[in-house]
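Just passing along the structure, written as structure tokens.
Missing here is one protein chain; the remaining ones are kept as they sit in the complex.
Each chain gets a letter, A and B, in the order it is written, and its residues are counted from 1.
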Amino acid sequence: MSSNEFYTLKVNGTEHQVSDAWIGESLLYVLRERLGLPGSKGACEQGECGSCTVYVDGAAVCSCLVMAASAVESEIATVEGLNADGTLTDVQEAFVTEGAVQCGFCTPGLVMAVHHLLDENDSPSELEVKEALSGNICRCTGYGRIFAAVDKVVAVRKGVRS
Amino acid sequence: MSVLIPHSIAEASELLAQNPTATMLNGGTDLMVEVNFNHRRPESVLLLRNIPELKNWSTDTSNGTITIGAGLPYSFIEKGEIALNVPALAQAARTVGSPQIRAAGTIGGNLGTCSPAGDTLPVLAALEAVVHLQSVEGTRSVPFAEFMVGPKRNSRKTNEVITAVTLPITGQRQGYSKVGVRNAMVISVASACFALVEGKPRFAMGSVGPTILRATEAEAFLNSAAPDFNNISEDVAREFGRIAASEAKPIDDHRSTAAYRSHAIGVLAARLAQRGI
Partner (left out) sequence: MSAVKTKRDTLGTSSLRPDGAAKVKGDFAFTSDLHAENMLWGATLRSPHPHARIISIDTSAAWKIAGVECVVTAEDVPGQLTYGLISSDQPVFAKDVVRYMGEPVAAVAADHPETCRRALAAIKVEYEVLPVLFDPELAIGDAFQPIHPDGNLVRQQRIVHGDTSVDGEIIVEGHYVIGMQDQAFLGTESAMAIPDPDGQGVEVFVATQWLHEDQKQMAACLNLPPEKIRLVLGGVGGAFGAREDISLQVHTALLALRTSRPVKMQYGREESFFGHVHRHPATVWMRHHATKEGKIVKIEARFVFDGGAYASTSAAVLINGVTHTQGPYKCPAAVVDGYAVRTNNPPCGAMRGFGVVQACFAHEGQMDKLAVAAGLDPISIRLLNAMETGDTLITGQPVESVAPVARLIRETNEIPLPPDLALDANELDLPGGSGITAERKHIKRGIGWGVSIKNIMYSEGFDDYSTAKCTLADGKVTLKFATSEVGQGFVTLAPQIARSVLGVTDAVCDTIDTQIGSAGSTSASRQTWMSGGAVDGACRLVRERLFEHIGALHNIEPIRFAIEDDEIVDTVGTFRMSVVEASQGISISETFEHHHRATEELDENGQGNCHVAFAFVAHRAVVDVDPDLGLVKVVQIATAQDVGQVLNPLSLLGQVEGGIAQGLGLAVMEEIIVQEGRVRNPSFTDYLLPTALDAPVVVARMVEEYEPQAPLGAKGVGEPPCISVTPAIVAAIRDAIGKDIPRCPVRPQDICL
């Protein structure tokens, strides 16, 4: 096996050296297994579940479909970088309080997708929320509490006390 | 380093000439699935994602055309100004995978892979898009019908980069439909694009044959049977669908049956012929 890739990735504002890597490694694999950032989860390896959602140059994408060695010029952001001080973001807080977390495997990817949605659209309609989250499979919740969490964040951000 | 990262199309063609076995990579939504599933092990990769030229788009009002860079993600095509110019293309782009896939995937990828289930391809077929390619030897423009030559086969030469696609801005009715067994994020079981171009109906079908098929007999029927394309009767629409279905060449596979695909294409054809009237 040719493990001859040496490169640098910028993740959550910090540069990380990657050495002796195989070219076929996905960004998801490198984040989890080489950089000690296992928050992004892998569940399908083909962009059909959203568990591995990260931001590459501001776009929310599936890190399982990003060749890690191809992301050397990109700014990568992961769930670990959402709140560096260790507190919960409003989206994370709402996921906990509204019951949007069960097994939690899909949760980091969903949190990333919801932040991305609300950054682009601060008052999404019900259908806009559903379409924006349609790439994140959750097998436990049936999505009801996830929608409730999104509604809560939107309401709080608008200053409406729920 | 076996990932080559050019920043211009010219640089990319140079690198490709020097590394003819390099695998081209843009959004990664096709290639990385093959790598992850152990179906492909690229030795070296030519990354097209960091080439700004490939993400451009522009309209040419004198020709009435729009040219879209091969590296522009679907998320930019499904809405905004491009959607106003080629609404069927925007409708097709919106059905590609998930939001995450649309943020990465590109028309260049759809063309490079040339799957019969490629979501935007029926639009390119119906609108008779022109595919632009570039190599160290120069540039070349190929009509879509000559570009896609078989399932997952196209006429791109190994040293060429797909740079852009040009489509007419028709200003007339056009629409796209895609059938899948889920209300989002689904591979097409049958897809179709109906468009009026220079006053004539065109109909292209995806996932119902080895390539994207143009239903030329159905188009001819509609052209003769409907004096006014903005007033197509139920009967004419149904017959249009029946003929289109007869022109499909679907197969049975794990996603659907040939019988259903033919049927669905007929329904889509009839509905698209009347949609928006």
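One rule holds in what follows: a residue touches a chain if its C-beta (ideal position, glycine included) is under 8 Å from a C-beta of that chain, and two chains touch if they have at least 3 such contacts.
The structure presented is a predicted model; accordingly, all values stated were derived computationally and were not measured.
Under the touch definition stated at the start, the shown chains contacted by the missing one in the entire complex are A, B. Of the options B:G105, B:G175, B:P201 or B:P250, the residue whose C-beta touches the omitted chain is B:G175. Touching the missing chain, out of B:K55, B:R94, B:R156 or B:R173, is residue B:R94. Considering the full assembly, A:L88 is the residue among A:V72, A:L88 or A:A155 that touches the omitted chain. Checked against the full complex, the one of B:I187, B:I232, B:A248 or B:A273 touching the unshown chain is B:I187. Contacts to the hidden chain, counted on chain A, fall at residues 1, 3, 22, 24-25, 29, 32-33, 38-46, 48-49, 51, 78-80, 82-83, 86, 88, 91-93, 95-97, 99, 101-108, 111, 127, 129-131, 133-147.
Residues touching the missing chain, restricted to chain B, are 36-38, 91, 94-95, 175-187, 189, 191, 253-257, 259-260, 263-264, 267-268, 271, 275 (touch as defined at the top).
The criterion applied here is as follows: only the chains that are shown with their structure count from here on.
If each chain is reduced to the centroid of its CA atoms, chain A and chain B end up 29 Å from each other.
Those residues of chain B whose C-beta lies close enough to touch chain A in the complex are 1-3, 5, 25, 27-29, 31-33, 35-37, 41-45, 47, 49-50, 73, 75, 97-101, 103-104, 183-185. The touching residues of chain A, counted against chain B in their complex, run 2, 4-7, 23-24, 26, 45-48, 50, 53, 56, 59-62, 64-67, 69-70, 72-73, 113, 130-132, 134-136.
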